[in-house]
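Right, one structure below, let's go through it.
The complex is shown incomplete by one protein chain, all other protein chains being positioned as in the whole.
Residue numbering begins at 1 within each chain, and the chains themselves are lettered A and B in the order written.
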Amino acid sequence: MKKVESMSIRRKAKWYSTWSVALILATSVGGVVVTNAGATTSTIVKGGTLTYGTDREPTCLDPHNYGDMPQTYIARQYLDSLVSELSDGSVAPWLAKSWTISSDGLHYTFQIKKGVKFTDGTPLNAAAVAANFAQIENPKTQSATDAGYLAPYYVSTTVKGPYVVEVNLKKPYSALLDVLAQAFFGIESPKAMSRGLTANCQSPVGTGPFIVQGWVHGQSVTLERNANYNSAPANAKHQGPAYLSKIVWKFLEDSSVRFAALQGGEVPIIFNPPAQDQTALNADTSLSLLQFTHSGIPNGIALNTSKAPFNDVKVRQAFFYASNAKSALKSAYEGTLPPASGPLSSSTPDYSSLFENTHNFNTVKANSLLNAAGWTGHNASGYRTKDGKALTARLVYSSNTGDTPPADLTLLQDIQASEKTVGVDVILVPQSESTYFNSFTNETNHELLWGAYWNSPTPAVLNIVYSTSALKPNLGNNSAFTSDPALDTILLQAAASTVPATQKKLYGQAQAIVQQQAWDLSVYPETTRLGIANTLSGVWIEPSEGEPVLSDAWLSK
Amino acid sequence: MPSLSTKVGLWTRHRMLRRLVGRVAGVVGVLFAVSTLTFLAAHLMPGDPALTILGGAGSHPTRVELLAIDRQYGFDKSLVVQYVTFTGHLLLGNLGTSYILKERVSTIIAQQMGPTFVLTIVSLVLSWVLAVGGTLLTARRNRYTSAFGSGAEIFVAGLPQYWLGIILMVVFAFRLRWFPVEGGTGVAGLVLPALTLAIPLAGFIGQVTRDEFSSVMEQPFVLSARTRGMGDTGVRVRHALRHSILPGITLSGWALGSLFSTAVIVEAVFARQGLGQVLVNAVSQRDIPVVIGVTLLVAVVYVVANLLVDLVYLVADPRLRSAG
Partner (left out) sequence: MVTSLTEALVVGPGIETHVRRRRRLSFRLGVWLSALLVVFVTVAAVDPSLLASGAPDTINLGHSFIAPSWSHLLGTDPSGRDVYTRVIYGARQSLVIGLLATLIAMVIAIILGVTAGLGGRWVDALINRFLEVLFAFPGLLLAFLFVAIFGTGVVTEVVAVAVGSAPGYARMIRGQVLAVKGSGYVEAAYALGHAPRRVISRQIVPNAMRPLVVLATMGVGQSIVWASSLSFLGLGVAPPSPEWGAMLDAGRDYTLQAWWLEIFPGLAIVLCTLAVTSLGRYFQQKLDGGIGA
């Protein structure tokens, strides 16, 4: 049951999430870099089998279906997209060698690269690209992320010539290119897609550097080199076929197993090395760490504002003051993660640093707020009471260690103990995954919810998570169940504005409201980390969704 | 059972055949009931299956999308209709398609069954070797050896598998690096998981074998064998052991089924391919077709193993044959 690891991007499909900023954390130990240098040898070695140890298993290898992070991580290895994201937020040519955007921003015309073939022999052309949009739009594909990205804007795709395709929108969507850069929008063979969802989930066919060879559920996916690869993105480290001849994409749920395998040399690269082994990783000169911080809403605890006790802003603020979240994070993750405080992750555009210390640990303030809120009585166990009812809050989290790793549990228990000192009784309630996901939409059985993060490139994510309009149509977006007309107005103005300074001002106001309302206790930003042995070189993380890129990687003998 | 038919007469064979037919009919009945019970259990699980299919609440499907799935899978029908459909498909050998993995359940089971099966069989054999070895070496020896043997058996029988597994893994894979951490399905990767399952089981097959062994050693025919000049080892192996493994054989049928379900934990600890991992994930994600498929398979293994044990018992114990 233990699926695993930690700061992985979890279930929540990230709609609207486009580019995220690669953050280079230049620490002196461990060597956090965005491209790993690997061994000192400069001669590239071709061939060899690379085992990549990851935590969660994708449910379907076709990322058009559903759309969870594990799908995009692996799909990057066998699917090419139309464009490739650069770290400055612009895009480079990939399967589209160039494109033009109409002046009204409603028509995107792509010139498709010639001479590229899918690995089943089908040629890549405009019709093939159009077929991909058709598949995403087809309800049978059961697309959540892709369909979600396109839904508010997309109208149709038109084939304008053998290698010219036009995407038509109903309203301008400046983020479209960044959206298409994700492996979620990898281009697949129309012939393979026509086999239907079941077959396509097992072995999707792309034009990418690797080919899906087999998938043993619960164990691994085997990828083989595409010897005819000729469609690397413009920003790749080299053109032509990948250096590695084979990749075994192995699911090692237990983080300590993953790390032991890395340390023992069995697996040269692992996804999300556990925090508790950070010291060992730093000390080991044969290992290095590649880290990527996502922008958007940081991971934390959503306070259920739909009912008592957190329908009272004083109680929410008291909960913030008493949580001692920064110390809890430091103890649980042993200082490997930066604290997040404030509504947005620090790498998000228009992030305001004003709120980093507004809710620092302060039991005096917490107690006076709770007193003011009328929670003045105390029961036999020392918890506060009001009208004979104890101040109790059930905190739900997924019992799956893939969603809630041990370090998260340590953190939650630390917060629980800290809240106890001001008389708030936090009860931890592990839930099976299906029940847990139900809690995002169902406010009746919990007061607190762990895991309420949202990866997104833009501060407009505040609109997705906190606006009144987010309460109804797409259930589960607004996991604090909030509604604030003043905030709604500000966010609408910000979305309509094209002036950066105005946007910055408005988003600053929005962050102030969210922080003052104390809806979400932010704890740490979502992070993608790769532990890499020195025998492996050339790995890089692309910045649209933090996908690892292995086509430029090579193993020294 | 050719060896049987040469030994027993026509009359006994007829009775045995009737008994066999009765048992097989019973097995079919049990499996039918098991499938019904599992179906009901699966539908009692909280959560919306349409939501599961669309990727959980995290994927934020709209009500229209959910209704479409309800219609496609027949969730809008009554439980009775769903049950009849389910049973109909089952009779045709159709276990359905996984909600999550979008693959036929039969394919998933076929893919995962091998490693789990190998693990359980190897563990069973290994535990027999350990148990019989322990019994032969320590039972009815001097006081301290016997006490040590039986003490060790009680001790290992009480070891929780998951704990033993972690200890073995940390010591032999993490520290000493004698075995791979991510073993895969090869021989080297089989050693630690198999030992994890076999050691506690050996401890308690051993207890049963030892008791039987000790009492057989006091039987008159053992004494007469000794008076005929048979050596101690000969007596132990040829007479006492033969009789003392009977109850252990009965246990093996039960043990096989139970090993199958305990493999869940061991596979989780060792990140080993197999049905256990699949089942645990399916339960937590409410992937009902997979839960039902795997549960049914485990039930089939258990029931069939016990049926086989009954037959082996007939071969091993002549007394039962005449008793019919």
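The working rule: contacts are C-beta pairs under 8 Å (C-beta built on N, C-alpha and C of every residue); 3 or more make two chains touch, one makes a residue touch a chain.
Note that this is a predicted model, so its numbers are computed, not measured.
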Of A:80, A:414, A:447 or A:526, the residue touching the omitted chain is A:414
Among B:52, B:111, B:135 or B:207, contact with the omitted chain is made only by B:207
Residue among A:298, A:406, A:423 or A:548 touching the omitted chain:
A:406
Who touches the missing chain here, A:167, A:247 or A:332?
A:332
Options B:134, B:189 or B:257, residue touching the unrepresented chain
B:257
For the chain that got dropped from the picture, name the residues of chain B it touches.
26, 29-31, 33-34, 37-38, 41, 44-46, 146-147, 150-151, 154-155, 157-163, 166-167, 170, 174, 200-201, 204, 207-208, 211-212, 214-215, 247, 250-251, 253-255, 257-262, 264-265, 268, 279-280, 283-284, 286, 291, 295, 298-299, 302-303, 309
Missing-chain contacts mapped onto chain A:
1-2, 254-256, 259-260, 274, 276-277, 279-280, 327-328, 330-332, 399-401, 405-407, 409-410, 412-414, 416-418, 427-432, 435
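In the analysis below, only the chains that are shown with their structure count from here on.
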Let me have the rounded angstrom distance from the C-alpha centre of chain A over to the C-alpha centre of chain B, please.
40
Listed in rising order, the residues of chain A that touch chain B in the complex are 1-3, 10-13, 15, 51, 53, 59-60, 65-68, 139, 142, 144-145, 148, 197-198, 201-202, 216-219, 250-254, 256-257, 260-261, 264, 266-267, 399-400, 432-435, 437-441, 473-477
Chain A contact footprint on chain B (complex, rising order)
45-48, 51-62, 65, 68-69, 97, 100-104, 108, 111-112, 169, 173-174, 177, 180-182, 184-185, 268-269, 271, 273-274, 277-278, 280-281, 283-286
